[in-house]
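Worksheet for the structure shown next.
Just one protein chain is left out here, and the rest sit where they should.
To keep things simple, chains are lettered A, B and C as they appear, and every chain counts its residues starting from 1.
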Amino acid sequence: MEKFLHEEPVVPRTDEEKQAVINRLKRIEGQVRGIQRMVEEDRYCVDVLVQISAINAALKKVGSTITERHLKHCVSNAVQQGEGDEAIEELIAVMQHISK
Amino acid sequence: MEKFLHEEPVVPRTDEEKQAVINRLKRIEGQVRGIQRMVEEDRYCVDVLVQISAINAALKKVGSTITERHLKHCVSNAVQQGEGDEAIEELIAVMQHISK
Amino acid sequence: MEKFLHEEPVVPRTDEEKQAVINRLKRIEGQVRGIQRMVEEDRYCVDVLVQISAINAALKKVGSTITERHLKHCVSNAVQQGEGDEAIEELIAVMQHISK
Partner (left out) sequence: MEKFLHEEPVVPRTDEEKQAVINRLKRIEGQVRGIQRMVEEDRYCVDVLVQISAINAALKKVGSTITERHLKHCVSNAVQQGEGDEAIEELIAVMQHISK
């Protein structure tokens, strides 16, 4: 993705915001290690698949928190600067890439 | 998921099979840590979203490797034992749960 | 979805915009009828699955066109009115519902 707008968010993330996202990512990291153990222990395939889908769901939640913040800060700011369409097209392009 | 069939795969995974899946999961674990750093460093939201979608894609690949193995061993074996329909219904139920 | 904002888009869709979306939906309608024929003719399951995924992809494209327009008009307008956060939260809620 080329970043026509900013190298970082317009409004820097607060420490609380960062910590909340990082805590969720640490839980996800633990879930990924949990699956490694399941595979080592030769656990039933179907149980492994269920765990993988739990991680995908958790990642989607993180993605949607980040998208919401991006819309409320970066995109809203761009709209007020009259650069809204470019910011929106960039986000739509990423979301299409993601939903693929 | 109730496991009507087996507590573990009919044919235990070979060490090579396990190692291949575990290596991919270790890479995914590293990608999750990478996103934590991006958030700490206040990197641009859109770049974080792109990384999250890369992890989702990598997890899907792992899931499909595990599903393939499950079909080739657990389900095929159940089919030969005349228990195929139960094994297939269990897998379909998980895949619906996952695609939700 | 409760519509806290408007019963219709701030900026009405132009006839060109409407026609473009409707044409794509008509093609999708034809694809759905095509699958009905495939089932009637007892076509191979895997080919039917491929057609279903083609429709899902086409519907995603329509959804993303509508989302882009919603952001560029309804949401951008709300941002300028100082109602941006509500509009963004509504959209995020729908996108989470959709990606489920």
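For the reader, a short list of remarks on this structure follows.
Here, a residue touches a chain if its C-beta (ideal position, glycine included) is under 8 Å from a C-beta of that chain, and two chains touch if they have at least 3 such contacts.
For clarity, every value in this text was computed on a predicted model and none was experimentally measured.
Although it is not drawn, the missing chain touches B, C when the whole complex is taken into account.
Touching the omitted chain from subunit B are residues 60-61, 64, 67-68, 71-72, 75-76, 79-80, 84-85, 88-89, 91-92, 95-96, 99.
Against the chain not displayed here, subunit C makes contact via residues 1, 3, 5-9, 12-13, 18, 21-22, 25-26, 28-29, 32-33, 35-36, 39-40, 42-50, 52-53, 55-56, 59-60, 62-63, 66-67, 69-70, 74, 90-91, 94-95, 97-98.
Heads up, the rule we're going with is that only the chains that are shown with their structure count from here on.
A separation of 19 Å divides the Cα centre of subunit A from that of subunit B.
Centroid to centroid, with C-alpha atoms defining each point, subunit B and subunit C lie 29 Å apart.
Work out the mean CA point of subunit A and of subunit C, and you get 22 Å between them. Residue positions 60, 67, 91, 95 of subunit A each touch two or more of the other chains.
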